[in-house]
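Yeah, one chain of the complex is gone here, protein chain that is, but the others are all in their spots.
Note that the chains take the letters A and B in the order they are written out, and that residue 1 is the start of every chain.
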Amino acid sequence: MLIDGLLIGGLIIVVGIGFSLCFGVMHIVDFAVGEWVMLGAYTGFILARYFGHDPMIYLPLVFLIFCALGLAIYPLIYRAVSGKRHNPVLMGLVFTFGLSILAKGGALSVWGYHIQSITTWLSGKSLALGPLTIPALRFSGFLFGILITLLLMLFLYKTRLGITIRATAQDREMANLLGTDVRKVGALVYSLYAGVTGMSGILIGALFSIHAAMGVKYCTMAFFVVVLAGMGYVPGVIIAGLILGLLQSFVGVYIGGRYNLLALFMVMYGVLLITPKGILRRGI
Amino acid sequence: MPLKNAHTQPHTSAPSWRWALLGLALLIAFLLPWPLSPLWIRIATEVIMWAGLAQSWNIIGGYTGYLSFGHGAFFGVGAYMTGIVMLHLGWPFALGLLISGIAAALMAVIIGYPTLRLRGAYFAIATWAFGEMIRQIATILEITGGAFGMQLPAYLNLPFFYYLFLLVTGLTYLTTYLLLERSPFGYKLLAIREHEEAAEMVGVDTVTIKIKAFALSAFFPGVLGGIYAYWVTYIHPDSVLGAQLTDFMVVMAFLGGIGSLWGPFLGAVVVQLVNRVLWLVWGEGTFYLIIIGAAICTVVLFIPSGIIGLLQSRIFLPGTAWKEIRKKVKW
Partner (left out) sequence: MLLQSHDLTKSFGGLVAVNQLSLKVEKGTILGIIGPNGSGKTTFFNLITGMLPSDSGKVIFNGQEITKLRPHRIARLGVGRTFQIPAPFSQMTVLENVMVSAFLHTSSMKTAKKKAEEVLEKVGLDEKADFQVLNVTLEDRKRLELARALAIEPILLLLDEVMSGLTPVEVKSAINLIKQMHHQGLTIIVVEHVMDVILSLCDRVAVLDYGRKIAEDTPQKIVNHPEVIRAYLGERYRARG
């Protein structure tokens, strides 16, 4: 129970970092984040089913596919956000909201309401780590989360491109004045975010289950993490992800699984009312 | 300096043919149940209900510019209130409706005070979170029947519900017309939407006005929810508090044209029509969601003022339409 909670927290951190950057760089709230997860899961599922091999092998491929998808959709989002009509942030929000309905409708139409799950060679196996026996799948999920988060942080903090992205996320106007092509940075961020989120989808699908309407749950979690962290503030995402994990475990064990989402919503709502810029007050 | 264009002042009374058209439409609406089969009466009733819901959302979303993504909660609260009042207290239906409306409005005032302080995207997320919270709570509480919902006594009189929905939706539109299109209140809401700080600078009490608008936008869904509960006789959290309710309201308002009087009505008609047509052709399905999603995306990208906006810019002449689309698609 405890591990499950931390695990989902860890995976959501990966999604959350991308999501937070999207907001910082492009000022859009991607309501379709849950759908990216869902589509990633289904893609992994389909690839494994029709081409054989273990779904995990397709992780890199899914990453590329979703990067491409993100890159393709980005110009539309950019257009939605830079319209003449007032309130570009809200227009972007409504647009991604429309995308999420589109994706969900598509998924429901193609796959119906059946619940699937992804099985890999890791499913059901266990690892012996000292005194503990840990399910292999959960362990790999955990590793995946840490690995990708590390890679992302390395990219963001140690590479020139990454620093540019962070700068743009914190102060778009200034970055613009300093010569950064904000539009290109946005495209990069969005496609990276889509790729990473799609990949996480496979793991989430393997660890939990896949169904066409699963997007809402992960959308909620992504929002939770980003709201607590403060929109646009990446380090906060890690802390918030851990809080998410702990909260899920706590609620699952002591109060009852069906109160999970309620707890998430209550905390999220509370944070928005009290410290809208995140617990650490570093959000935009 | 003399005033020019004295005859084109803003918000002049609509030309008389428009009033005649409205009268005719109302007459048709009134007589509609007579020739229709029960199935079509039901469909018409749904369209009318959604027209009312979409307009209610429009009050806070379209006119005031605060996108409420949890608005379905007011509908659900209304539905449950009527259910509880009728089942557990044995009070008459009419009273239940009134209580539903007031309860929804009250809830709006209570959560509005802290939540309306948030800007744009944060407000959207907060209301979304709030809406889901209410749904979760309804699933848990005993008085609402938990996840199993509530079963209300049946009252099988289709035309009754049709006329009741017509009445309440009509009231919604009338109120919107009087309070938002033709009064200082409406102007102030638009000012808040366009530039809230500047509005404060010219003496608009934004906090109070926003709360009033929010309460107004919650009252009607509350009443409509109450009618709905009695109409379908069985309600449960997913049917009256699900996110798809808010989704529909938002889509209809956007598609028809946010911030306009008749936009939501058009949007409701179009969406329901598409839904029904697809249902008839393909059977019960989720394909309409794809259409809806694509529709919102298209609206945001190319026609942010909705169908009403298109009509107002006289763009439905074939040649002009194509030229305009070509112009806009040049990214």
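Rule of thumb we're sticking to: contacts are C-beta pairs under 8 Å (C-beta built on N, C-alpha and C of every residue); 3 or more make two chains touch, one makes a residue touch a chain.
Given the structure is predicted, the values throughout are model-derived calculations rather than measurements.
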*Can you work out which residue in B:Y113, B:F160 or B:Y187 touches the chain that's missing from view?*
B:Y187
*Just one of B:I60, B:A199, B:A215 or B:I307 touches the chain that is missing; which is it?*
B:A199
*Can you name the residues of subunit B that touch the chain not displayed here?*
1-5, 8-11, 182-184, 187-188, 190-191, 193-195, 197-207, 259
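Keep this in mind: only the chains that are shown with their structure count from here on.
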*Geometric centre distance via CA averages, subunit B-subunit A, whole Å*: 31
*asked:* If we count contacts the way the header does, which residues on subunit B are in touch with subunit A in the complex?
replied: 65, 67, 69, 114-115, 118, 120-122, 124-126, 128-130, 132-133, 136-137, 139-140, 193-194, 243, 247, 250-251, 254, 285-297, 299-301, 304-305, 331
_Residue numbers of subunit A touching subunit B in their complex, please._
29, 75-76, 79-80, 83, 85-87, 89-91, 93-95, 97-106, 108-109, 216, 220, 223, 227, 258-259, 261-262, 265-266, 268-269, 272-273, 276
